[in-house]
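Left out: one protein chain. Kept in place: all the others.
Labels run A and B following the written order; every chain starts at residue 1.
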Amino acid sequence: VLRDEPNDKLGDDAHALAAKLWPINRSLTGEGVRKTLEILKGILPELTVHAVPTGYKAFDWDVPQEWRVQEAYVETPDGKVICDWKTNNLHLVGYSTAVDANVTRAELETNLHSLPAQPTAIPYVTSYYAENWGFCLPDEHRSELVNGTYRVCIDAEHFDGELNYADLVIPGESSEEIVFSTYVCHPSMANNELSGPVVATALAGEISQMKHRKFSYRFIFVPETIGSLVYLSKNLQHLKHNTRAGFVLTCVGDENGFSYMPSRNGGTLADRCALKALRDNAPDFQTYSYRQRGSDERQYCSPGIDLPFCSVMKSKYGCFPEYHTSLDDLSFVTPKGLGDSIAMHLKIIAMLEKNGTPKSRTMGEPQLGKRGLYSNLSYKGSAVDHSLIMDILGYADGTRDLIQLAEFLDADFTRVAEIADLLVRHDLIEIS
Amino acid sequence: VLRDEPNDKLGDDAHALAAKLWPINRSLTGEGVRKTLEILKGILPELTVHAVPTGYKAFDWDVPQEWRVQEAYVETPDGKVICDWKTNNLHLVGYSTAVDANVTRAELETNLHSLPAQPTAIPYVTSYYAENWGFCLPDEHRSELVNGTYRVCIDAEHFDGELNYADLVIPGESSEEIVFSTYVCHPSMANNELSGPVVATALAGEISQMKHRKFSYRFIFVPETIGSLVYLSKNLQHLKHNTRAGFVLTCVGDENGFSYMPSRNGGTLADRCALKALRDNAPDFQTYSYRQRGSDERQYCSPGIDLPFCSVMKSKYGCFPEYHTSLDDLSFVTPKGLGDSIAMHLKIIAMLEKNGTPKSRTMGEPQLGKRGLYSNLSYKGSAVDHSLIMDILGYADGTRDLIQLAEFLDADFTRVAEIADLLVRHDLIEIS
Partner (left out) sequence: VLRDEPNDKLGDDAHALAAKLWPINRSLTGEGVRKTLEILKGILPELTVHAVPTGYKAFDWDVPQEWRVQEAYVETPDGKVICDWKTNNLHLVGYSTAVDANVTRAELETNLHSLPAQPTAIPYVTSYYAENWGFCLPDEHRSELVNGTYRVCIDAEHFDGELNYADLVIPGESSEEIVFSTYVCHPSMANNELSGPVVATALAGEISQMKHRKFSYRFIFVPETIGSLVYLSKNLQHLKHNTRAGFVLTCVGDENGFSYMPSRNGGTLADRCALKALRDNAPDFQTYSYRQRGSDERQYCSPGIDLPFCSVMKSKYGCFPEYHTSLDDLSFVTPKGLGDSIAMHLKIIAMLEKNGTPKSRTMGEPQLGKRGLYSNLSYKGSAVDHSLIMDILGYADGTRDLIQLAEFLDADFTRVAEIADLLVRHDLIEIS
């Protein structure tokens, strides 16, 4: 039986895992991704780590070189070390080239990034596809820089290596799969993106403990964009054939309200489950358009790929002030925030497992009285609404699945599914 | 030619028939139903009365035993007879078991039913599917009961017998049928339900006098629920094959506004006719959802049965204060109320007979001038709107029937049908 309520223990564990992953310097490729996947494999032993070499062609893209950093900092004219990568890996522009030089303050400034509107935040900047170097720092520190000669040191190298990713399949009764995808390429930020991998880990743990699984469950941990493209290039036919519903896990850790990003044209089973779970459990959620997309649904839902993926997030990427700064930290992402997302996705999983299309097994209304279903009826300790029983029977014509029926009857899915179970046990309906 | 206007004579006759049927103690089974059907057969000689035995299985239901009452009353401690079934058959809980006992006031109270909010009304209570006995009385009388010993007498018996119902088919040009179903199991109440049988009787009389009938017409008189299930169990294949439109006749006698109950998914020919007739002739009617169903559409529209039945009522069952009490009497149901319902259903019948899909027989606009149709055109004494003629011609493309066309043109169906007749006579359109 799946849990129905937010689970503090799950949120606590997820937050602790995020704290463990926090300091690792992740990038599209390299040691950071490998260390991250190794830690996850410690929790999910069935996780398989894969690699493709630098230069591997994934559709229109090429896997870039690995990037290895030993140290990176700036020394001020008075000998103080600032922007030290070892204290916060956001200080270094991602994928920076090596530098060892003395520069004037003016020369330095052309390679600095800060946010005047958020003077305490270190911004997150990368330059994956153009050669460049730079440092990021709080604007309040940048404004204190004095004229003079600065020493700039970036001990980094780019070299042919590999791109790593991992997946895990938890088998069920059917080979049809529910897929969760998340990404492991962001350095020290919490909502975007440690929340995705830790929630994915929690869900995989829960699912593996389910006594019965109608579906198989696939978890994908990849670097964003290039990683999902590599994954699709390796697994497209399998995914197209087997995927019943997919979800991108991103930005699932803060305590703001839920957000929903549909698949390209909406209306897939994934979308319907996400919307019904949100309507039932967090009706004030925010709906976005696919035109506002920005995560790996850009690949999963692209023309030709056409997989049924949507996203259920807390604060959507790009829509919260902490986004892509050092303020997106482990105080912004909380055990409660993570726990809420875990619980919401467990609701979705339960819905997928329970869903089906009911069809009446009688002609005309059945006689509920002789089955003790007519009145004073209670089930699982709570009174069950007689009119809801009658409506589930009355509309069980094989044209609406339980999600559609619950939407149509403006009723909680859990309630509808419980009654449907009861009616199946009394042989009044069948569910296909 | 069908009547266009409410017909006082029809309403008067229907009300007189209701008065004749009023005192009979109807129940699901027994002498009351038989007497009622016998009286109806006196007016509609072609009516055929049928029977199935106690225990007959209709889908999920079993026909109950017959119930016969000789007398039933309560004697107060001071020797006064109250709740005398012979004065009003609502005093006795329907299908009560026999009792002959002295009881305390407290014991009596557990078997009494009254309505504190309607202190002058005797409520209508039955206990068909659980063994029980009881009396119903106005709350203002109940509150006057004194302590002491009461004599309770119910001289009743339950025994294997039969369930009776009747039908009538008035043949037309086609074997396709328009079906009206109503019920004959309620004791002395007028809107729910003597109005249905008497309006059905009036409609059957009118239809049998029509010179030309495109459709055949079937009238069904059954006890509610169990009776319609029995009827369906005997006639399902025929009904599924032949029914073009069906209507449950219930609550059609009061002077409040009209109500509409759709079929399960709406949109059938029956629904479209009902809605157009109501929009044209009683545009302030009330629309209900199938979720608010409560009469024999529960059987006719159930999954697997799937017949195209809807209802055009005056005050819907359950939605008027007199419902299921002694206040639902022959002053609440009036000749005018019955006449309005008869007239509305005759409008629907006329619509069904006249409907068809017009298709132009010319290419381009026809030249109306040479046919005297262009201007100063009048038909049946009233000027016919030239633009309506042009629009009926202009949209006569075989994709909309006259009902849809009248809806689309926001025009009265009768007007559209008259013009369509005129255009057929001039060989400008054909109707299929």
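Odds and ends about this structure:
Going forward, contacts are C-beta pairs under 8 Å (C-beta built on N, C-alpha and C of every residue); 3 or more make two chains touch, one makes a residue touch a chain.
All of these numbers come straight from a predicted model, not from anything done at the bench.
For the chain left out of this panel, the touching residue among A:60, A:100 or A:284 is A:60. Interface residues of chain B facing the missing partner chain: 359-360, 362-367, 369-370, 387, 391, 394-398, 409. Listed here are the chain A residues that touch the chain not shown: 58-61, 129-130, 225, 228-229, 232-233, 236, 264, 290-291, 293, 298-299, 302-306.
Keep this in mind: only the chains that are shown with their structure count from here on.
Our note on geometry: chain A versus chain B, Cα centroid distance of 57 Å, whole angstroms.
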